[in-house]
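Have a look at the structure that comes next, please.
Here the complex is missing a single protein chain, while all its other protein chains stay put.
Entry: chain A
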Amino acid sequence: MCDQTFLAVVFGPCDKCSKEKPLRAVYIKSEQLSYCSLCVEMVQLVGLHHRLKLHGLIPPSDITHKHRDLPGQSFDAGLSNHRLFAVHQVAERVEALGQFVMKTRRTLKGHGNKVLCMDWCKDKRRIVSSSQDGKVIVWDSFTTNKEHAVTMPCTWVMACAYAPSGCAVACGGLDNKCSVYPLTFDKNENMAAKKKSVAMHTNYLSACSFTNSDMQILTASGDGTCALWDVESGQLLQSFHGHGADVLCLDLAPSETGNTFVSGGCDKKAMVWDMRSGQCIQSFETHDSDINSVRYYPSGDAFASGSDDATCRLYDLRADREVAIYSKESIIFGASSVDFSLSGRLLFAGYNDYTINVWDVLKGSRVSILFGHENRVSTLRVSPDGTAFCSGSWDHTLRVSA
């Protein structure tokens, strides 16, 4: 991120176990106590156990067994007798994938500084990208030609999105706003002149996306909120409060499954929202650090997240829990961006160690690793027809690979 925010940590004796550790504030029966992170986990675990018992998901019995945490089963420790499955156990009989050969097919050069965000157009060939130097460029990925370019009045344009019609792009960043630029092929027209300011936040814009039409935009901001705006009038239609820190990413559910979206933030939580009521429907907090990227599974029943804790995780919405972790001991840098292939079998993740790892979603194993970028990968999207994926990096380039 552009500026570092440091969490002020209180160090001292834990109110539960009395050990000297970094403390977090916990509310128990309306009283504020300071627990160390281990005791916080224990309290949450007891609470979860109680919740599951209330719904008959586990039979009433004491928490006497303490199972070791196994990958993909982070909720298991302490829950007796029931083995909760992770996807890779159910997918044991699925055929393993063969070797993948993916290469960079196009390199888009032209940005003068770090590429921060990119998006594909629905026509499967155009790409919009934004960078730290304030430039937003629209490319034709087949020919690598630049079709449009506009300079924003601010630096660090952290979010950009293509309109579904292909006639406009939205972008924003440190200016705290999301602006929409209609795309015109008229050489005499200045793109910046037709700019329309749509969203206004009180902190930086971290992500934006059009909904199913050109008429509404969903934004996420460093002020901890997400918001839905009407493009024509600039009016705020709905705001979404609940994150305890900066919201870094969002993704809309695929159209067949309705009006929800998922957001991820610096509070390590991924939250699923109802767009009409503004209500948070589900939340997931299993990551150990900021969630940089969230992306829905193609069926809409699950979503993946990439985080600074160097793992990607898969959460199932109908089971309401994490069902897979994609990590390796050798991967210690954060994942900045994730996306699924068309069938959902592959998960592409761009990391801060300059690589792109390709994971087998069902088996939980890595199938391929791509090199090529000379600095951290900041953004990654698979094309709408699934034939290729584009990655943008701090090395000022975008690469289309297939």
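Convention: a contact is a pair of C-beta atoms (placed from the backbone, for glycine too) under 8 Å apart; a residue touches a chain by one contact, two chains touch by 3 or more; residues count from 1.
Please note the rule applied: contacts and distances are computed from a predicted model.
Visitor: Name the absent chain as its UniProt record does, using one of the following: "Cis-aconitate decarboxylase", "ER membrane protein complex subunit 1", "28S ribosomal protein S14, mitochondrial" or "Guanine nucleotide-binding protein subunit gamma".
Guide: Per the UniProt record, that chain is "Guanine nucleotide-binding protein subunit gamma".
Visitor: Of A:94, A:149, A:192 or A:332, which sits in contact with the chain we cannot see?
Guide: In the full complex, the listed residue that touches the missing chain is A:94.
Visitor: I'm checking contacts with the chain that's been left out. Which of A:197, A:212, A:255 or A:299 qualifies?
Guide: A:299
Visitor: Among A:21, A:106 or A:177, which one touches the chain that has been omitted from the display?
Guide: Considering all chains, including the one not shown, the answer is A:106.
Visitor: If the missing chain were put back, which residues of chain A would it touch?
Guide: So the residues of chain A touching the unseen chain are 27, 30-32, 51, 54-55, 57, 84-87, 89-91, 94, 97, 102, 105-106, 125, 141-144, 242, 279-283, 297-299, 301-302, 316, 318-321, 323, 341-346, 361-362, 382, 385-389, 400, 402.
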